[in-house]
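For this view, one protein chain was removed and the others were kept in their places.
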């Protein structure tokens, strides 16, 4: 049985000869010739649709999404908090929007002033001594960080150091980054309370240790309590300390990675500083470094000369930072995202910044407490939650045959985006829940009520859960078929 | 049984002390005192909500609407065509948006140039000799027009003329306008083919006739064929001719009211020139006049001196137009709407403008033909449709007990906004259908298919129609209760 | 063909279905002699890029002067969220919510708007907007005639201290129905409506008294005394108010013993950009007993077939589409989208935020007045308490001063000479929370310069 699509493909609105002609430039009378061998013979099979078709189609499609602007979205590790519209408005000012990335310094002072101040604020927040803004997402920042660690060891002639220690609780990007940098990811376990297994760590370090990548609070939703010991062990072994700052939201104004002896950190500005996630991006993964790694920062970074009204800003390049790991982006990173983060930080200000960590933690611990009262099982019940926490539904899966996936899908029917499921891989049948500080108690209470109701359904009517969702535009999708019978593009006849 | 609301009231998100504080100005240390007797004692009971609450609530509410951007919206007489986004973008340019209405001429030349050219284009399109842009909707333009007719007769000492002839097919605003202007609306009938009953008209005119208000194409969806005779009859009787130009979309580039001897016209720029209807407004009801009424135009209008690069623009006021009927708006009308109409007209240009009438008429006649083939009954089968047409469901109502309202509500379930129902009042159980030129044949075909299906349901399953809609956020609403148990405002306790 | 999706094949198929040889044939019913020539006066069409370039150039001509004009339209901070939401297609491109079930978004927003307007004004019911503040006053006068059954005079007292445009519009809009508008003078020293002058009307049939608070000069009127006077004589009280000021000023519903009967004003300060004069929205609220005399759309809460609460247009029997010539007004299309902006603005501000706005406006205006009145040749006109506008008297003609300020990028205020010649050279100035201390200093510096350059008359 094939049912009609919820919304047809944009191609389905097309007819040969139709088009949004108001958008087309006038036809040229003279166009320089393209040599015949290089010319396109057939027009590409793009949609031929009217402007109204386009507006209606994509407006309708958008309505099929859950989003922060419409739903509570407690996707653990992703910090889905309110994206203030002012950040967008500021980034869209025509002068910024129309500015070419290679524009003259003369026409760049306003933009560069924002970038410089953003670098300074990030230094303050992390306790680091240098910041580069160009990495375009968290993983990209990780790459920059590990590449700097590598460059550091190489510059010292310490060529054997190619192992990056990664706790098993790490985000998948950490080991993937190690590999991309040509290092080997060496995993060490965590103990039953979620902290790194120090015995294993001591066993793992050695002359091949380039460094350790530590997420804190870890992806298990707890603050790593042995940071001083870990720092000592790794540093003593000659390795450097990498702080995966994706969870910076939890510790803003409470602890600073620089003060904790970390040599490098990447931040997910799209999380902590609330730039929009855009259905998959863009992000911004600025990196901060301590004194050891200062010379290796990726290019370009912004420098200031003069003070106050006499301040002048410019990009530093290769000549200025000859030991840099080089360029990681075509221009200078996701400038528009950086502007949004800058505006957000200026609005928060000093006091607002520490409140972020406090209220994110309050919401998380409250939600955990209420869900425990409702009968759910915390993965680390003996620990305080950080800005997020993990439930494990292993018992439910064993007793009722209802999985974390079923619960996640059923939550959609109650009007809540699901938490992160099956991540971290360490905890079976897990839900990683991050409410963020911008959600109200009422919303959290409503979420608890829905979860409690789902627990009741698991006992009384598990098939409803297994068949969920029931109220979305589509019911549960066949992922296996998607991977087996690959249908990755529509192929209309070319015009 | 009371069910929960689809989306709670914004007040329901409130808690004492909550607020979108990022929007509040800083508290003042010194504020000039308000005399105690004039001071507010208790804060108004406004919502106390967070910025996220506001964004989420109104985003969700918006999703409960049908709109052009999401649905075919063939609401007869309302010309719900595509609202190009460029018009909005241009009107929102910061210089226009930030411009005070009383700004100096120096800081107004760009805006006034647009307004002047808009006046000129509207003159060309209507064949009139003067245009004023300030009326803020069609009905407001009607007021201006009838007030000018009155002023004309008064200026000639012709004080007895206080009757405005209004065909029974007229829009309700026509007689209401006559009353507002202190005139008496005198109705004349229309014949079985939809044209004005000339015998009745001849009988109605006389020394009390101030004028006639004629909608063309009439609200019956047909072009009035006796315009030359009507013009002669009314003018001969000493009355003036008013053209209700709400349906200008049908005749753009085909006929011009000025050429047809009309003395005054109002246009609904929000229809013909596609400014957004905004859930009830704003509109713009510019008026155009022939030579007789030029001195009476409402204030202000824009004048130009000089040509080309030396052109200077300014507002004309009372000193310039001493016989004007005066001011109808606090400043100068819905400037932002006028800018949108200006941009739309510039995009259409000369050729695009005549195409509007042609394709609006094509779509309308096609839809009528297809619906007739599907078994629906046209109110004026012997006539060509103009840009809109009427179906009468009288037979259906009599035979199956299914009303035009039932059909309208059922259409919502098929994803179409309903046509205008029960208007004009002349035709029983009517649907007034206006597809507009911006809709594609495929959309019209889909609408026909839905209508045909509804006809089948009327025979096989009339209760489904009577209970419709079934897929909207709410089912059919109790209008009687709404009027009887008036609940017009939420009353929370004041803070 | 911009905005027309038809392909040639579509047209051919459609004509075949109609049974017409070509599009032209569809116009066959139009008498041939009426057919028009081509629209040669219309320029050729521009594509979107071209039209935007044209509009950028036009906008640049107007520049972005620093604005100190108020006079009924006020520059306020507008939260970015307001227009991000208002511009959503589902609000922007919908129309009047005739099909309630497919328009709950607009309808519920109107209901919330009605709730907020009644909360601010202290009235019981509000409509879903009229065109603007000026037409709201004229509609209120017409409504008062219908509502005040005791009065037969159709006579409304309209103080001279009411916005001159509002008075002009009321004149133009109510004259046809024979309303008699009579002007009440103001006290020259205080800029307040002269309560003494009312003595002249002591025993006469007055239908309504209009009270603007703050009045056009920014001055606060003695609203209690004026209201009580009117009510004692059987006249209705029409309050014309600035919604921002209601955060700090007594709600019209509490004016005097009985409260105002009809409350109107321009909603522009609530989230509507200055936008060269519009679109704004007029608000209108009244007592429940007069609701059937109120013009405009009204939304009510009701339930659906299942008992679920929902919203719908109600009391439509007042309106032209039902009542035609006997309707309360001819208004049909109103200012819906702006009303939505106002609702979102009020939700974001709340009463506490709006109070902050009002306080900042008052403080900035006081600072502006102090900075300007310090200059030789400038002094304040009135001694009374004010909201966020003030009249300044100059020792030389205002027009060249304003023109010289404009040349320096400053819109220095509204020239009162035309409407209030009795004041001599005078400016109405305004500073809202959108003006900073630096802005005010820039104005004062420019004014000092200009006063050196522009001659005393």
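As written, the chains take the letters A, B and C, and residue 1 is the first residue of each chain.
Following the convention adopted for this analysis, a residue touches a chain if its C-beta (ideal position, glycine included) is under 8 Å from a C-beta of that chain, and two chains touch if they have at least 3 such contacts.
Note that the structure is a prediction, hence the values are computed from the model and not measured.
Asker: Taking the full complex into account, what residues of chain C touch the chain not shown?
Answerer: Its contact residues with the unshown chain are 48-49, 52-53, 77, 79-80, 84, 87-89, 433-434, 436.
Asker: List the chain B residues touching the unshown chain?
Answerer: Residues of chain B in touch with the missing chain: 15-18, 20-26, 49-53, 55, 59, 84-86, 88-89.
Everything below uses one rule, namely that only the chains that are shown with their structure count from here on.
Asker: How many angstrom lie between the centres of chain A and chain C, each centre taken as the mean Cα position?
Answerer: That gives a centre separation of 46 Å.
Asker: So the centre of each chain is just the mean of its C-alpha atoms; given that, what is the distance between chain A and chain B in Å?
Answerer: 47
Asker: How far is the middle of chain B from the middle of chain C, if each middle is the mean of its Cα atoms, in Å?
Answerer: 20
Asker: By residue number and range, which residues of chain B touch two or more other chains?
Answerer: Expected reply: 51, 53, 55, 59, 63, 68-71, 82, 84, 86, 94, 347, 438-440.
Asker: Among the residues of chain C, which ones contact at least 2 other chains?
Answerer: 1-6, 10, 47-48, 79, 81, 84, 89-90
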